[in-house]
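All protein chains but one are shown at their positions in the complex.
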Amino acid sequence: MKLVRLVVLGAVLMAAVAGCPETAAAQQKISVLTWNIPVYKEKIEGWIADFRKIHPDVQVEWLDKKGPEWGPFYQTQLVAGTAPDVIDVQGGLWLEYAANNGLVDLGPFLARDPEVKDYYNPRILPSWNYEGKQYMVPFYISKTLLFYNKTMLKEAGLTRPPQSFEELVDFARQMGKGEKSGFMTLNFDWLYWPLFAMNGVELLSPDGKKAAFNTPSAAKALDTLAKATADGAVNKVSWTGRWVEPNDAFASGTVGMYQAHAPAFFYVRGSGKWISADTLGVAQMPGGFATPNSHGFGISKSSKRPDLAWDFIKVATNEKWGYTFGTTLRNLTGAPRVDTRILEYFQKEDPLAYSVLKTQVENLDKLVGNWRQAKDAQIKEAFYTEIQAALLGRKPAAQALAEAERKVNRILQR
Amino acid sequence: MNVARRWRRQGVIWLLLAPSLAIFFLYRIVPLGWNAVLSVQKWSPLRPAEFAGLYHYEEMLLHDDVFWTSLGNTLVYMASAPIGIALALALALLVNAGLRGRTVYRAIIFVSYPLMTVAVGIIWRWLYDEKLGLINYVLIRLGLVERGIAFLDSFTWAMPAVIVAAIWQIVGFFMIIVLAGLQSIPPNLYEAAAIDGADRGQRFARITVPLLRPSLFLCLVLGIINSFTSFDLIYVMTRGGPNYATELLITYIYRAAFVLSQLDYAAALTVVLFVLLLAVTWAANRATGGEAGAVEAAE
Amino acid sequence: MRRTPTWPIHLVLLVVSAAMVTPLYWVLKTSITGDNIFAYPPALFPRHVHLYYYVDVWYYIPFVRFLVNSTLVSLIVVVGNVVFNAMAGYALTLAFRGKRAVVLLLLSCMMIPFQATIIPAYLITKELRLLNTHLGLALPLCSTIVCIFVFKAAFDAVPRSLIDAARIDGLGDLRILARIMLPLSTAAVATNVILAFIWSWNNFLWPLIVVRNQEMQTLPLALSTFLSYLENTTGALYAFCIMVLIPGVLVFALAQKQFVEGLTSGATKG
Partner (left out) sequence: MRGILLNRYTVVFGAMAVSVIAWNLYVATHSAGRIAGRVVGPDGRAVAGATVTLREKTLTTLEPRAAAQTDDAGGFVFAGQRAHHFVLEAAKDGVGKSERAAYRLAFRGQSLSISEPLRLQP
């Protein structure tokens, strides 16, 4: 009875497998989803150990996803009703979840421990405030700045970083020769927005109901950038690459100026042999505009134990771990007390890193591209698609802006 | 007694069918219906479902450029199937001839089919690389270009590049199917035709092609289904970029559902995809007169 | 009829074969030298060969864990396919009420590509509480219509007399299937095994959404994750590619003959 035996084998096998670990989170288990920090494994195990000193009977599951996978993953987990309790979200992605009432309002928790509330930087906390509710607390903070390759500036006879959009493009043209290009920017989220901000462009009308970016100055700026890109003064990777490609390009020493946020520096220094205090310059973008790209901790609405989740967040962001994180992964944490210590540490250990990190807490009043729009993700997608087409010379700037305007308004109406 | 036995046999037969039918019911029929329902609702995991009529379809057909782009791309991708099939036919004819080492050739040409598509995508992604890619290296050495082309970042090249990779993987499979067809043609037909003084061309046109119809039709349908389902290659090679230049319906469905978190809209897209697939296959069926019985799924 | 020289044919086939093999050769070469990532221009033949990239893969990711997951899922799928498809295929060779309907149903199901139903399929799997389990990964693939027809074709080819004789000896359907049909249609079994294996081994989209934590990842998923974390900055990526490609190629290489036989018999007659 070969077949019968097969059937039995099959049945047994399936039965065996069906009994496999299921992730419908048990009461005494919380799960934590971080954003692309697998290298930090050992320390996160430290968080968990500390957390379990307070709650010995609670299991902690740690998950990590890289940027592009993070959103889709969280989405599938939302559908399955197994969304991780504690989530580490980058940039504006949290807005959509907050607006759809998918996140826990942390206000009450903060009200309950005021010392924790005062622990976080009061000028940074509001950036996770949506319609009067506090949905996130800072995990680590970053915003864009301008790195420049002093050697290349010197070769082009330039003595200082640009002070205006016109200068920026002009400098880029002077440096962009042959294999070399003068300027490059990161483009994910809204990191390229300072380029528009310094031309006085607003994305939306003050009431946030209509698109407001389709202006002559915007068209002019876009056109200028497109031309500069076509001539190789602005590196094409600015509009095609995501993270690794632009960093590698700058690390290769063939790009004059690079608008990116602090974490890019440490990636670049890892692979760029040329980088030292004498060769790498650090400045604010013209006009001091910068787009934040900070990470915050939030709690999923579906969490069965928000109280435990909150305790975990407190551990992960406390002075000990904040300092460890800042000094190991070279970031500031949005907790002033910790950040001062981190800065002191780097001033001593690594002056160049210090000069970079310092910029991250300067002119926090010049933050742009961080509007609290429920449909941020969709708007970003629609807007950038058109802008990218123009920047890569597939569409005239005016037409691209018009179409972007149409789409964005459509999204806002839906 | 006899009646009872017949009933028992009927029961046995249905028992034999049960598991398969259950699976298809669970993962083909029900999802189809569910999709239809989802597509006329406003629904998200965070909000209760409400009836929305043709809201999503209106959005899709009237306002969503990306939908039309991905639809166009899907059709282009589909249109590449005949190329692969022609190639496969030619190869099959060659390796079918009483040639020394033909089994080796067959094996080599077929070997790309069982390969994991994700890995294939990674390999080609890197063959196409602007700086390190073998293809660019060869082009430069041949003096055809002086600077490497960033194939997968280029609006003009991304789609052809992906298609080449896709054909590279599927052609062997097509070849085997055509080969099967060729071998089922009785040789004496050719001999008879030869005696009647028909030259090769005539023999090919009058005997080979007509008798190969089922196999070719099968390839065609597989190609069509492929163009509606090949997610892996795109996901690994381009993620639908640059600027949606390689976005197919299937990848757009994934994006809509899990990146833009609009599962209901994605469901509507799925319905359209399915209707389209049926229409195209039906048309192909009519055109080639192939019998639908030969249609095989290409999971 | 007159023989034409065969060398042009050989030439063409050699070129094609080269086109098919080069990418594989290239990735294999890179995985043991790092050429084309660090060394440029690349050398045609590997120099200073080493296996360190494989060592990296081995230690940087729980490769064995992924291998086990993939193998387990594939095993379920293969067993499921052979058993269920054989049963269904055999049933289709018998006469019974509603047969036409069943055949029609199966044929129309063929036109529903699984990829196009992922969203409800995901919700269903959730209701079955099978998300992030091996069974949940395998179930949708556990019976495939193609293979049912491959079996049907093979069984139809079995001489009636044998079956009648068996019936007279009083064998039940299951016994006939097990003792006569299957032993006489090894090619069909081979086709089933290989197709089922290849499909589940390479399956990507389904695991991509069903799997929650790293411990449940299958190889394709692990590979794409590896890529997204590292881009192509290390030869380890290509070592990883080779490691996942080997099983598929091996299985095919070993069973190629039966596979082609079975497929061809099923494909055209089915």
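The first chain written gets the first letter, and so on, giving A, B and C; residue counts start at 1 in each chain.
FYI, a residue touches a chain if its C-beta (ideal position, glycine included) is under 8 Å from a C-beta of that chain, and two chains touch if they have at least 3 such contacts.
Being a predicted model, the structure only gives us computed values, none of them experimental.
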Which of these, C:L94, C:L107 or C:L230, touches the one chain of the complex that we don't see?
C:L230
With the missing chain put back, one of C:D56, C:D156 or C:E261 would touch it. Which one?
C:D56
Quickly run down the residues of chain C that touch the omitted chain.
50-52, 55-56, 59-60, 229-230, 234, 236, 250, 254-255
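Criterion: only the chains that are shown with their structure count from here on.
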Among the other chains, which touch chain A and chain C together?
B
Based on the averaged CA atom positions, which chain is farthest from chain B?
A
Winner on contact count, chain pair B-C
Taking each chain's centre as the mean of its CA atoms, chain A sits from chain C at a distance in Å of 39
Please report how many Å separate the Cα centroid of chain A from that of chain B, as a whole number.
37
What whole-number Å value describes the gap between the mean CA coordinates of chain B and chain C?
16
Can you pull out the residues of chain B that are in contact with at least two other chains?
254, 257-258, 263
Could you list which residues of chain C touch at least two other chains?
80, 83, 123, 174, 209
With touch defined as at the start, can you tell me which chain A residues reach chain C in the complex?
1-4, 6-7, 9-10, 13-14, 17-18, 20-24, 36, 38, 61, 63, 66, 68-69, 72, 76-77, 79-82, 244-245, 248
Chain A-facing residues of chain B, complex:
44-47, 59, 63, 65-66, 150, 153, 155, 239, 241-244, 254, 257-261, 263
Across the complex, what residues on chain A touch chain B?
68, 71-72, 75-76, 78-79, 81, 96-97, 100-102, 236, 240, 301, 377-378, 381, 385, 388-389, 392, 394, 403, 407, 410, 414
